[in-house]
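Reviewing the structure listed below.
Left out: one protein chain. Kept in place: all the others.
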């Protein structure tokens, strides 16, 4: 599967977007969290416009609360977990597999804990993973940047929200381009 | 083709320079656009002096206008496009192929949208691509730096305007060295 | 051995932590030494909680003194050396091998001298090495960052203290999770 993994092969039809642990309880101690939520919201709204499936994990929701409202997840898209890797959650793992998408666009927090452990499991299971670097973060900057390095060492690809979304669109003649231009972009 | 792709094999005879979307309509919202235009102008003037072919793409020119005057393109070197990748334009793709040059020196904007999608298509078509990092840019810095990472992950090589031009010249005894020294360099 | 070396395979059962030359005599001339000691202390306390073996090297202790008190090493965990690589010390080399752990979590100073020479020897001997980048340092920043690059070029993996420790824990249901949450983390 990873042999065909290339940025240019990322398409509307083969993509699944995962938002990892963007919960209210992580809002105060993550660097640049407002920018991360803005970028994730743009990604989420673009995916909705293009009918690309999305999933949202919640780490220990009894303690850290639910996904932030701006991301507006549907109930059936959300799953909780207690392992740091979302593949350690039976329901999470089943949901990911049920979408039958080989390219996973990955956003969320914290880069060096739940993101990293989830991404490494996804890669080991044969998925191609695109890290949306402007929609990810950690408490400390060195944790975020080093986690990106770690995941790249294991085969993850790096990208940003706009790069992903314009790769899906490919042309100003894309059917939904006018609607897309109304979306608020990260500043 | 990519087996022979090495910085040191870049020569006057095997190079084609592409300037991507350096249009008036992108002037106000790209970081460091003045420096990017200066570096691109130095590259363009050096290529002219050495008779190296150049091409200039224009994204949706009805909306974003034409190539900036400083780059002084000839009519037959310019083509318009509506796909973000210039290889999606039939005339663009044909022009690139018609030059029969395997090494492509690539400059322009935005790094994470039109540049990235074009470069990935060029690499997939067997061309070797040199990214002129000081003549490229995006709206936000993270988009530019992450796009460079993405393209490197797919096999692009990185360089700067002077590194490219001095690689073409190779010696202070190059025939046009005196004329070359009169060109204004990026500051 | 290195074929199975992946961040996700790092486990309590296959890990050995090495603290290189964190001695009192190096306290004043290493950049960010207070943060490095804090991160190393968190790593050391986490390893103790999880019963993961630790070793502490001392470079030329007659001149540079002993390991800082905060790290609280047991006598049988400490060895001295005069070669910059700890694998050049017969007792150090024997201690490392005696633990029969293939994954080595490596912290300490200076990144570009004793850390680098030790890590390259460990890699050449078939160990997998995880560099704990926030618990490492050099006198000058360029020496630290370039040393990280050098060790990555030879196959070392990069990480940070929390990434390592949460990889060991894997879940909030880990037996010692409550005790772990009492530990002071690096700020």
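Think of it as A, B and C in the order they're written, each chain with its own count starting at 1.
One rule holds in what follows: contacts are C-beta pairs under 8 Å (C-beta built on N, C-alpha and C of every residue); 3 or more make two chains touch, one makes a residue touch a chain.
Note that the structure is a prediction, hence the values are computed from the model and not measured.
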Chains in view that touch the one left out, judged over the entire complex: B, C
Touch criterion as defined above, residue of C:84, C:106 or C:168 at the omitted chain: C:84
Residues in subunit B touching the chain absent from view: 6-8, 133-134, 152, 157-160, 162-163, 166-167, 169-173, 186
Subunit C residues that touch the omitted chain in the full complex: 59-60, 82-85, 88, 112-113, 116-117, 120-121, 124, 140, 142-143, 146-147, 149-150, 153-154
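Heads up, the rule we're going with is that only the chains that are shown with their structure count from here on.
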Overall pattern in which the protein chains touch one another (line/ring/star/complete/other): line
Turn needed to bring subunit A onto subunit C - CA fit, degrees, nearest 5: 90
Chain closest to the middle, measuring from C-alpha centroids that were averaged per chain: A
Intercentroid distance (Cα basis), subunit C paired with subunit A, Å: 32
Residues of subunit A touching at least two other chains: none
